[in-house]
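One structure follows; several queries about it will come next.
Note that one protein chain of the assembly has been removed; the remaining protein chains are unaltered in position.
What follows is chain A.
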Amino acid sequence: MALYNFKKIMVVPTSKEFIDITLSKTQRKTPTVVHKHYQIHRIRHFYMRKVKFTQQNYHDRLSQILTDFPKLDDIHPFYADLMNVLYDKDHYKLALGQINIAKNLIDNVSKDYVRLMKYGDSLYRCKQLKRAALGRMCTIMKRQKQSLEYLEQVRQHLSRLPTIDPNTRTLLLCGYPNVGKSSFINKVTRADVEVQPYAFTTKSLFVGHMDYKYLRWQVVDTPGILDHPLEERNTIEMQAITALAHLRSAVLYVMDVSEQCGQTLEQQLELFNNIRPLFANKPLLIVANKCDVKKISELTEEDQKIFADLTAEGISVIETSTLTEEGVMTVKTEACDKLLAHRVDGKMKGKKVHDVLNRLHLAVPAKRDEKARPPFIPEGARIGRKTMEVDVPKRKTERDLEVEMGDDYILDLQKYWDLMNQDEKYDVIPEIWEGHNIADYIDPDIMKEELKVKDEEMQEIRQLAKQIREKRKLKIVCSKDKDVHGPRLPRTVKKVERKTLEKEMGDLGLDMTGKDDSHYAVNARRSRSVGVAKKRKREASVIPTSRTRSQSASRPPRDQSGVRDPKMAKQAKKLMKNQQKDMNRQGKKGEADRHVFDLKPKHLFSGKRKSGTNDHR
């Protein structure tokens, strides 16, 4: 497997589990029913199938194990070496070899027994053959117990290895234990490696990632290395050595200036010289850590000479303190720059570069005159760059203020406002006035208006018209109130009193004084006098017939016209009265009055319906 995907290796079961799984699978997935009386070829086929099925299962599973585990020759030498260090190459290869052998043995067993089963003549014989075959396969697997356990442990550890890409940009930290390698990686990346005062806190490789110049960088933290020859190194140190040996990275050799790690500077230098061969072809940087405790300038002359020598050789020495973060960024930038330069150089010397270079052409405009035209970087970008490079404390934020003031803090956004007059900042701004938005008005414009004069002449006419309307309404109301039912009698039937006539005409404005000689007055007197005279003459014998005195005597009253004698008149009257009786009793106004006063009288519709009908009870 060329990929570094050790997490995808299938789980290796223990031998017991393996056997259980396979056998139960055989039982479930193959037919289970067979009888003595079946035809022999059917019985044979049945048992052969079982044997083959088991063999197939074992074969598949074991093949998968063999392919999943990486071949040490196929993967990157860094990983190959690492695995050698951790798991011992020989043991690993041996285990896998054993598995392979087991697989082949199982295949052979199955082949043999299937051949034998062709000659089985009874159910019992075939069954025994099957039992033997399965038994042998399972015994083979039982023997692989050790290998399987070992492989499972290897798998678990492999899947937990940090994914280090050997080809990308890497910074490698090395040095004595307890010098500050893990603190450095914690500061520079988001990794959270354990930092403790005892040696060998870091027991394996750790990876952190960081960004610089828009690229991804790996930072590898190693366990500390002690100063003894290669053969005597333990597994933990060997990991560091492996990393150093195989990863093409920039090496940061971390030294403890204050000698708090327990080693003197000479010893550290000794180690440095010993592992120097590993740094061949790698950009090197020396990190003088823990400078907050002791600076190089505070050292003795001899010790300072060491550093001077190193600088003279061309290796940059940078003082840092992972506690105060002093110099950490400088180290980072230097190391990254160096590694980039190295990598670019390497690529330039290679073969592929020329293809690319042939196609590139940098066009530079020819200089017009001697005037210098540097690139224009706006102020904001300059400031931004500065903040990116060095961690300078930024301006005081509101949050800082809040923390300072505690309970007294009030969020006052108006202090940031930028107005024409700075003292108007805290004004209460009106927004609405009398249902209008102030924001909708800007420039006022004042104008004057004229009033209209009222018309005097029309007033009189209006008043008269009003009176007319009122009078009309009154008349309408009066006529409605009259409640005239029955035939409309002509005006001549009624007698008009002299007094009312004179009053009405007087209201209308006519002069009604001195009207004794007028026609109507004379008529009135005449009719009256006639009636009175009549009454004086025949007061006893004549029956008063009707009120129609205003009429002329020539026209007989209605109830006398066509009546021969008083007897007949009496009879006629009686008839009339008889007819009226009924109507009077029922309260009817006339023959055609159908009005019902009480449509639903309560006594007919309420209560229990005992005797009676709806018309009476």
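Heads up, the rule we're going with is that contacts are C-beta pairs under 8 Å (C-beta built on N, C-alpha and C of every residue); 3 or more make two chains touch, one makes a residue touch a chain; residues count from 1.
As a working rule, contacts and distances are computed from a predicted model.
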* Which of "ER membrane protein complex subunit 1", "Septin-type G domain-containing protein", "Probable ribosome biogenesis protein RLP24" or "Ubiquitin-related modifier 1 homolog" is the UniProt protein name of the chain not shown? -> "Probable ribosome biogenesis protein RLP24"
* To do: Pick out which of A:R469, A:K503, A:K573 or A:R609 touches the chain that's been left out of the picture.
  => A:R469
* Structure fact -> Of the candidates A:I429, A:V484 or A:A592, the residue in contact with the absent chain is A:I429
* Structure fact -> Only one of A:I21, A:L94 or A:M505 touches the unshown chain, namely A:M505
* Structure fact -> Absent-chain interface residues of chain A come out as 418-421, 424, 427, 429-447, 449, 452, 458, 461-462, 464-465, 467-469, 471-472, 475, 505, 508-511
